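In what follows, a structure is listed as structure tokens, so that the remarks can point back to it.
With one protein chain withheld, the remaining protein chains of the complex are depicted in position.
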Amino acid sequence: MAHWIPALVALPIFGGVVAPALPRRLAHLWALVVLVATTGIALALSLDAPASYAMGGWPAPYGIELHFDRLSSFSVVVALVTTLAVAYTLHSSGPLASREGLAVILLGTGGMTGFLVAGDFFTLFVFLEILSLAAYGMVAMSEERGAGLAAFRYLLMGASASIVILLSVGVVHTLTGSLNLVDVQQRLPDAGLPLHLAMAGFTAGFLVKAAAFPLHVWLPDAHATAPSAVSALLSGLIVKMGIVGLIRTPGVDDLLLWLGGASLLAGALLALVQTDAKRILAYSTVANIGLILVGLSVERTGAMVHMVNHAVAKAALFLAAGAFTHQAGSRVLDGVGRRMPLTTLAFALATISVIGVPPTGGFTGKWIIAVGALEAGQPVVVGVLLLSSILLALCYARILQALLFAPARSDVDEAPLSMLLPIALLALLSVGLGLVGAPLTAFLGRP
Amino acid sequence: MNRPLATAFATGLAIPLVAAMAALPRHGSPDQPIHTHVAAQYHAWPHELGNLVTAVLLDYRGMDTFGEVVVIFAALMVVLVLRHKEEPLPSPDPSPIVAFIVRLVTPFIALFGFHVILVGHVAPGGGLQGAAILGGLVLLNGVVFGPDHVRSLHPGRALPWLQGAGPLAFLAAGVVGAVTTGFALGYPTHLPLLQEAMVVGIELGIGIGGALIFSRIYLAMEGA
Partner (left out) sequence: MTTLAGNLDYVATMLLFVIGVWTLVSDPNLIKKVMGLNIMETAVFAFIVTSGALEPPSPIPHALVLTGIVVAVSTTAVALALLLRVHREFGTLDLDELRDLW
């Protein structure tokens, strides 16, 4: 397993750097090959976890240590979902499918894998910036009016959060003289205003990145205007990096339970008043992030399980929504589902998973977190969780109703295979993960 | 957010920040953890690279510098995708004094830029610093004489590869390091010539790649 950890980071980045230099027709193939290889490396590393790697041969804390642990195995999901999202864009002619657009996707993937294995505060920051810049850019790679403004708003909030995180890194370095995650944790003073400032900074910064209520405001507009493949990456993977950041850095963890509950409620309530399918999906993400936050405070394994399941299901939902819009030629989805039965079936499967009906994947995480909350003596949170799930189920039902129970349109055909395959695979995976829920939980639960 | 609310928010934010700053270890004292822990070892260990900051950037914390060159490359990619053919601005008509001075200093600045890139491992300087100088030089000429004037500078077919010279140099160094020392981005102290070549190679890669990236970002925003 010698150099696989740095390879996990280097490969997608290499892919992204080389992509603009390739002939146009090869770019997609190249991206897919790189991403499949990255998925393979991530899988191999996951089976061998935990492992460490000292970059340059310098031991921590003098050098930068890369560490692949259970949380890092999320990189399998990152690489897999991105592969399918890129496959989805095969026949697209938009800016996202250009060589530079694919390069941005690949670089963003490298940013995420780097973020997942970083064992050093500043390395976390740098790779967070790689994936964030890619994200701001990707949102704008759309012909929708207002995409640039939504991306800009995301940038303002995201970059502010990043600089607050950097300030916290600076404070932590001043307090301890080190930047290694483990070394710093051992050397931090137990109390003191600078410590609390740094912890508050990390929490606030990563909550913005994770789109938790009330710092979620950039997410709905970004989703409404971004291309569907980008929405899949954004809600499925990129906001999860905020959660990873909260896990990796010392923060105000007591707050997470309350903010999680607030996000669960706010996401569900705000979704109810939306009329656009993508906005409903966006607010559903806010609610699910809330669930993950609750999980972080009562049962961390549940949070990681739900990260995986929500990523897969939400990606399926956004890609399917994109397929509907693409085939229908507009955002109005009435009756479209009747002419696109396979896509609708996949959408329905993913919906069941997101709502959390057993035996789908979404149920596993919710169940573990709910049980954890009860054991931690927080029954109110369980009530909030149930209410949120019911409200969101209503929203999804509305979407399905519009798709199926309106007069069929004659001009709509089923989605092309390049779109249908990724959607179907993700939907099947979201159900399949539920069937292997126990082994998955056991796998993620080990240190 | 309106002015009074913003002022209140900013003032409210300032109080805990200032208070926290006051409680940090005393600034400038030698027994702060920041000087007694990792940094003390960096000072104590002998290093071939004369410039300790470069040693930190390329050797001890090379991964972060790699991330940095990837960030700027990613920014270029985003800017390229978002660019839009603009109406060309009217050709600038620089005054003879400005034109003369810019033409006069350009070769000297270019020389200085390359010098900064190559001297970085023993004196203050380095790849990105030199790239900023060269990129700024391109911008200066573009602003004074028009973007078409500087577009001809571009290396043409090799451009997509050269613009990635920064990340590619690091990746190459990573592989060489893994082969010679067993660790990615490690420098083979037992092969001093190779080590020197790696350092200079990385600096050149960052410098040329960075300069190209800065110029291309400028040209892309001009509507190129």
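Every chain is named by a letter (A and B) in the order it is written, and numbering of its residues begins at 1.
Note that a residue touches a chain if its C-beta (ideal position, glycine included) is under 8 Å from a C-beta of that chain, and two chains touch if they have at least 3 such contacts.
What you see is a predicted model; the values in this text were computed from it and never measured.
Mapped onto chain B, contacts with the missing chain fall at residues 1-3, 6-7, 9-11, 13-14, 17-18, 21-28, 30, 34-35, 38-39, 42-43, 52-53, 55-57, 61, 64-65, 67-69, 71-72, 74-76, 78-79, 82-84, 126, 128, 217, 220-221. The chain not shown here touches chain A at positions 122, 126, 129, 133, 136-137, 140, 145-149, 151-152, 155-156, 159-160, 162-163, 166-167, 169-170, 173-174, 179.
Please note the rule applied: only the chains that are shown with their structure count from here on.
Distance between chain A and chain B, defined via averaged C-alpha coordinates, is recorded as 30 Å. Contact residues of chain B toward chain A in the complex are 16-17, 19-21, 23-25, 32-39, 41-42, 59-64, 67-68, 70-71, 73-75, 77-78, 80-82, 160-161, 163-164, 167-168, 171, 174, 177-178, 181-187. Here chain A touches chain B in the complex through residues 3, 6, 10, 13-14, 16-18, 20-21, 53-58, 61-64, 66, 95-96, 98, 100-101, 103-104, 107-108, 110-111, 114, 120, 122-123, 126-127, 129-130, 133-134, 136-137, 140-141, 148, 171, 173-179, 187, 192-194, 196-197, going by the rule given at the top.
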